[in-house]
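One chain of protein is taken out of this complex; the other chains stay put.
So that you can tell them apart, the chains are marked A and B in the order they are listed, and the count of residues begins at 1 in each.
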Amino acid sequence: MERSRRKFFRDAGAATLGLGCGLPMLGTGCSSAGEGAQSDSGSTGQLAMVIDLEKCHNDEIRTACAEACRKAHNIPEIPDPDDEIEWIWDEHYEHVFEDLVHERTPHELKEAPVLVLCNHCDKPPCVRVCPTQATWKRDSDGVVMMDMHRCIGCRYCMAACPYGSRSFNWRDPRDYIEMDADGEFLTDFPTRSRGVVEKCNFCVDRIREGLIPACVEAAAGVPGGEGAMVFGDLRDPHSEVNRLLEEKNTIVRRHSLGTGPNVYYIV
Amino acid sequence: MLDAAFRGSKRYWTILAVWVALIVIGGIAFARQMTEGLTITGMSQDVTWGIYIAQFTFFVGVAASAVMVVLPYYLHDFKAFGRMVILGECLAISAVLMCILFIMVDMGQPQRFTNVLLHPTLNSMMFWDSLALMGYLFLNLIIGATTLDAERKGAPPARWVKPLIILSIPVAVSIHTITAFLYSGLEARPFWMTAILAPRFLASAFASGPSLLILLALILRKMNKFDVGREAIRKLALIVAYAMVINIFFTGVEFFTALYSDMPHHTMAFEYMFRGIEGHNSLAPWMWTGMSIALISAILLIIPKIRANERFLPFLCVGVITSIWIEKGMGIVVTGFVPSPLGKIVDYSPTGAEVMVTVGVYGIGLLVLTLLYKIVVEVRARQNVTYEKVM
Partner (left out) sequence: MNDRKKIYVGLAILIIAVTFPFWYGLVVTGDSTRPELFLPPDATECIEETGFMTANHMVLLKEWRDTAVREGEREYTSRSGEVIKISLTSTCISCHGRKDEFCARCHDYSNVKLTCWNCHVAPEGK
């Protein structure tokens, strides 16, 4: 806090003196170098999610999840699939776990719906390729963050993500966001602008206030949805996610790529 | 020196007017893109890069290929390239400029472009590519301007330019290598993740760039009596022939690994390109055309008599450029996105607006190239006059 306040006054002072165009830029440059160094140090936590595939066969649970997420983050509903924004959604088992199916896998299993979202990888390829550090892995809890102010919209992260978890705002999302009867947005969560990439943020805004992610909460609210999705910290030995990972047979998406996904599925 | 660009025949102004018209067309479409967003392009959540990035990739190659005249002339003192070198450097300037513009028009937030430099990110290939491209642009501007100015004064260029010229050689190689690394370092895209991508990019660059240079030199000769000399054209044609054969060899190597191992991840991309998957076969006619033209041009280029014949050579050059334009400009970039990480096969074709923006960028490149070549031709012409006076 102290550091940032000092930095602010230094920049502000320079701006007042009429050096506005040069020095604040230097300031930001220095701060970004600091950020880079920070992310090299070992992280202190890693949030993770365990999804029970069988419980999530229930359509109601998955719909409730996606709906809760959409409302919590002012996600637009764009009818054109080319422009659609998705944070958490359904995909067929055979596409999510491509290596686990073969010609003789039963048809129903191949087409079974699976909830997919950002994996908040240990070694996220999107973070590796981003030219502006608009996306980075947060030290404190391992969430892969997005800075919508920083993103230049080059979409390199989308080419790099092996899970298709990222969406680009091809058009202004505001025209497609659900509003209440008074014409107000459902929440205060900032909408995005045209030309930036977005994705699931593990509900960092809710975690900060001591809540669990909206999808996890919504799933638990549906009858039979208890334990369909479990959320917690992997560094906490007593966390529910750790207990499940020890007891159950779990898998992750495309493990062989070495990205280290943190969304686990109970088979 | 620059005043030459402001004086010219009616024909010169007509050419400039045509380029400006292209720029206006592009400007109109780009204004629409800035108000409505990139939704007006044919790109989608699954195919996130299209014709802009493909054109960028192609022109990085054209820019890098200037090294094919710079290196023999400066390192091996190959005198025949004396008049060709400056044409290569000017082409590089115009090509890099187009590369930067193609990146800009592809960005969702182009006004934030400076973020790449304000927040330098050493692990991002795109950061390094921006640095290399801008460095290469400045190097060529400085080298081109100083050598031409020296020539105008009839003196040898300043000595400090020589190290910059030497430096421009590895930088030229690096711009295309890093551009290949943009693609080949992604575990998400098996089609791109191949070590031969960078060598392949370089080989195709050294075929397409010099081909374009030959065409430009022939046009200049016809229009302005500015002759680079038969020897220079002939040597450049030889370079094109070798590079094209190596390019085809590298592509063949790719084919072998994918098709012989028969791993679905690797064969699928080739299947999509040449046959189409589940009816998605819009690329197939392009790829077959491209490959046929590449093979025919390469075979004819190998035959010394045909290669040396300046009536055939322009057609062979057009063939080489077209085939590589299809391969890099349509094939490699788009196919990397097929299938998507979630198994979807989504076709891409550029929209009218996207083509217009592309044409606009071409217009800027051609305008810059025309102005630069005009200056070069004038400086050379005036010099000849002084020579004649002296003699």
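Here is the rule we use: a residue touches a chain if its C-beta (ideal position, glycine included) is under 8 Å from a C-beta of that chain, and two chains touch if they have at least 3 such contacts.
All values derive from a computational prediction rather than experimental measurement.
Peer 1: Counting the whole assembly, list the visible chains that the omitted chain makes contact with.
Peer 2: A
Peer 1: Among A:Glu103, A:Glu184 or A:Glu246, which residue is in contact with the omitted chain in the full complex?
Peer 2: The one listed residue touching the chain not shown is A:Glu184.
Peer 1: Using the document's definition of touch, tell me which of A:Arg70, A:Arg155, A:Arg171 or A:Arg192 contacts the absent chain.
Peer 2: From the options A:Arg70, A:Arg155, A:Arg171 or A:Arg192, the contact with the absent chain belongs to A:Arg192.
Peer 1: Taking the full complex into account, what residues of subunit A touch the chain not shown?
Peer 2: With respect to the unshown chain, the touching residues of subunit A are 1-2, 4-5, 7-8, 11-12, 15-16, 24, 28, 31, 35, 74, 136, 138, 140, 145, 147-149, 174, 179, 182-185, 187-193, 208.
One rule holds in what follows: only the chains that are shown with their structure count from here on.
Peer 1: Report, in whole Å, the distance between the mean C-alpha point of subunit A and the mean C-alpha point of subunit B.
Peer 2: Roughly 38 Å separates the two chain centres.
Peer 1: Under the stated contact criterion, what part of subunit B meets subunit A in this complex?
Peer 2: Those residues of subunit B that touch subunit A are 36-39, 41, 43-46, 48-49, 103, 106-110, 112-113, 115-116, 118-127, 130, 182, 185-189, 336-337, 340-344, 346.
Peer 1: Which part of subunit A faces subunit B closely enough to touch in the complex?
Peer 2: Residues 25, 28-29, 32-33, 36, 80-84, 86, 91-92, 94-96, 98, 116, 125, 128-134, 150-156, 158-164, 167-172, 193-197, 257-259.
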